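Sharing a structure here in structure tokens format.
Here the complex is missing a single protein chain, while all its other protein chains stay put.
Up next is chain A:
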């Protein structure tokens, strides 16, 4: 039996001693280098005198050292192998940034801040930053959810009903391709609340790709799938919710992904032009006061928010589309 041979061939590789020996020694030591890299950053920050009067230098050094300790423990617990190179690069990168800007002041200020400046924003202004994040998230989630639901419903209608297609398609074709930003001035006049106007445009912007991709997914469903369910007595409700929608799900998720990107764009624009809160508004304000560290901090928060939302979307997708043979990993 070939199965027996395979097992024998694989078994020795699986034992711990052989694995440790067969690995190049440098790779095995790499996790242990991550902590020291951050200690270097901490040391540079702490011992090297600042070129100017920067805030929070000692706190920052402590933070670097703390991360170093955490990374050392992770290495000891063998939880740090794939991420080790990145952690080393980050530690050394912070050390270099600290050296170049805080200690030697090689780059023009105030566009280039120091790590201290950034930390100071988070330490002193975290309340306003957090508040802005919550406002942005609120604006985004409401508009995006409304747009997605609207888009899926319209897409299913377009894919399943001749009459709906007749009436809805011209409207979709007229309004959909229009960049929602171009409607912003009009919406701000027509809709009394800036918040509502922004939500409506965000729903419109994210709803369009969802509509088109849901439609294309529903239209591409193998008619034999409907035949199978119909011969078992399925009615329209089952055909839509339990046949058409799951079959179109891969396409729908492409639409949801594109729609999410669209709603990020609308979020920033809405907050910079109309809504008087959120990260976009914060950034606008920071630019007005030439508070560059604040802008960088807001950018960082926004980027974490966006990537976090996309991660959530992909997690949901992996869950729902677990039946697919292949799936891309975010």
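The working rule: contacts are C-beta pairs under 8 Å (C-beta built on N, C-alpha and C of every residue); 3 or more make two chains touch, one makes a residue touch a chain; residues count from 1.
The rule is simple: contacts and distances are computed from a predicted model.
Trainee: Can you pick, from "Iron-only hydrogenase group A", "Acetolactate synthase small subunit", "ABC transporter ATP-binding protein" or "glycerol-3-phosphate dehydrogenase", the UniProt protein name of the chain not displayed?
Mentor: Its record in UniProt gives the absent chain the protein name "ABC transporter ATP-binding protein".
Trainee: Just name the one of A:108, A:192 or A:233 that touches the chain not displayed here.
Mentor: If we include the chain that is not displayed, A:233 is the one touching it.
Trainee: Consider the whole complex, including the chain that is not shown, and state which of A:27, A:242 or A:315 touches that chain.
Mentor: A:242
Trainee: Please pick, from A:32, A:112, A:225 or A:285, the residue that touches the omitted chain in the full complex.
Mentor: Selected residue, touching the omitted chain: A:225.
Trainee: Name, in rising order, the residues on chain A that touch the hidden chain in the full complex.
Mentor: These residues of chain A touch the chain that is not shown: 222, 224-225, 227-234, 238, 242-243, 246-247, 249, 323-325.
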